[in-house]
Structure formats: structure tokens, C-alpha cells
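The complex appears here minus one protein chain, its other protein chains still in place.
Let's look at chain A:
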Amino acid sequence: MEIREAIREERGMQVSLLNYRKDGTPHWILFRLFPIFEKEGGQLVHFVAVEVPIAGSRSCCSQSSARGGLMPGACRNEVRSELDLRCTLSVGSNNDLDNKVAEGEERREAGDMEKQKAIDGANEILLKLMHYSKLTGRVVCGNRCRPPEGTIPLPSSLCTSLGRIKQSFVLTDPNLPDMPIVYASDTFLSLTGYTRNEVLGRNCRFLGGPQTDVETLQLIRQSIQAEKACTVHILNYRKDGTQFRNFLHISPVRNSSGKIAFYVGVQIDEAAKDDAHGLCPRMKLLGAVGAVKVAVRSLSSSVGPSSCSSS
């Protein structure tokens, strides 16, 4: 439970745990968890868990310190951007030692030595990850860096839920100046040809161009001002300058405190061939809107204004 909470809140923690081996024998470990963030953008990339066996009170610790070297078990060489990637690295597994003392039923608390070992292990892994990440170009670090232009990255649990929605959509934050995009789906990026870094933090108006209908833009602006949803057909431009007819639905999305946290814009390229699922384009738009609304209501990821009013 404690671990789950820490993961949700994207912070580090440390706890003594009773674990069981495959053969059913119990063993106490000191479990140290810490997050790794992307240096640029501050997105969470990894959780690293370090496990140090806790020697029982009856055992002498000299043996375990003799084997003080770290043995990262399953370190991944490539640092991937997926949020869910969890990398468990076990440190110094002293199986023989532990078996002898495992019968003791008292709760074991980690001594200073184990704690130091966990910290050492954690630092070593962090250094390795930082080293590898430099090779792949996505630099990571142990502390969250300040993201660009004051935008706060969305909680990872929300990103995970949003990631399941495969349609083209963006979330914009009306509580920030000029309503910048704070989330863009992969389909949106492939539809428009931009990369994520090129769209995050910008207002959606870059999709418009010389032939975009001004009245339609006005209609969108009015709906947003009235905090209402609207559906429009609008001419938009990709990064390469080509046009596409965009069937667009925009709707306010409220968080668990009932305040408007985002506006969602869902897009369908009207020229795209329809897959024969039997759903009309409008249903596809609204289905995605519904899924976004459900995800943003999450209590654990209280996004947007919670106590302050959303004027």
C-alpha cells in the first residue's frame, strides 16, 4: 500500500518487507524505491527498486558485508520513454545466509548498514542510468527538473489512462496563459506531422492557416468562453503545409473537484477511410471525449485547480 502510494505520487520511499522466495521460504528485505525523471520535460521514466536482504538479529553481518559488491540483476541498457517501465535491480542476494536465519518470526528492521547499502546501490544504478541515457539522448536524473514554460507534466497515472485512447486528441489547460497544449496523443502527432516537443506548451492555433474559416474559429472561441462543448468542421494545416478537413469536437473536462481542468479537442481527418466498425465519426469523437472525462475525474491525480476557483 505504501509502495503503491509512493508510485502514484512519483516519490521515493523505503520500507522493510517480508518477501517469499519461489520455494515459499520467507526472507526480510529492505526495499528502497526511487523515481527517475527525464532531464528535459521532467516526465517520469523509471522507477528503480533496490532490495537489500536484512540479516536476522542472530546472524553476524560480516558475511554480507564481505560480499558488498553490487550485482544489478536486470538493468536495461536502453532507456525507454514509456512511463510504465519498471526496472527492478536486486542487490547482493545472500541466499545461503538468509536461509539459515529465516525461521525467526520477529519483524526485522533494517540496520544502518543495510540502509547505507541500499543508498549505495541506488546511487550506483542512478549513475549507470544517467550514463546510458546520455548515449540514447534522453537524459535522466534523480530529481525532477523544472519543466519548460511553467507547464507541469501530467501525473503518470493520468497519462497511462489517456494513452489507451487511440484517437487523435489534445488537452489544453485553460488555467494557463493562452491555453497551451499539455497533452497530445500519438495519433494527433501522426495526423499533424509535428513532434510532441513542438506542440506541448503551444496554443492550438498553429493548426490554422490562410484558408481557415474565421467564423469557425470565432465559434470555437465563443464556446470555450461559455464553457460549452462544440463540434465544427475546420480546415487545418499539417507541419508540411498540406491541408486537411478536420472534424473537431471541443469540450470542457472537469476534474474530481468539479472544476474545469482542461479542454479536450478530438480530431478526425474527414478524408481518412472509415474502418467498418459501424460507428459514425461523431460517435468516435464523443467516445474519446467520454473516456478523457472519466480519466480526468481520477482522485489520485488531482489535476488542474483543486481549491482555487477556475475563473
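General remarks:
Heads up, the rule we're going with is that contacts are C-beta pairs under 8 Å (C-beta built on N, C-alpha and C of every residue); 3 or more make two chains touch, one makes a residue touch a chain; residues count from 1.
Criterion: contacts and distances are computed from a predicted model.
Its UniProt record calls the unshown chain "GDP-L-galactose phosphorylase 1", which is the correct pick from "Cytochrome c oxidase subunit 2", "Exosome complex component RRP45", "GDP-L-galactose phosphorylase 1" or "Mediator of RNA polymerase II transcription subunit 18".
With the whole complex as reference, residues 1, 161, 164-166, 229, 251, 253-254, 256-258, 274, 276-279, 282-291, 293-300 of chain A touch the missing chain.
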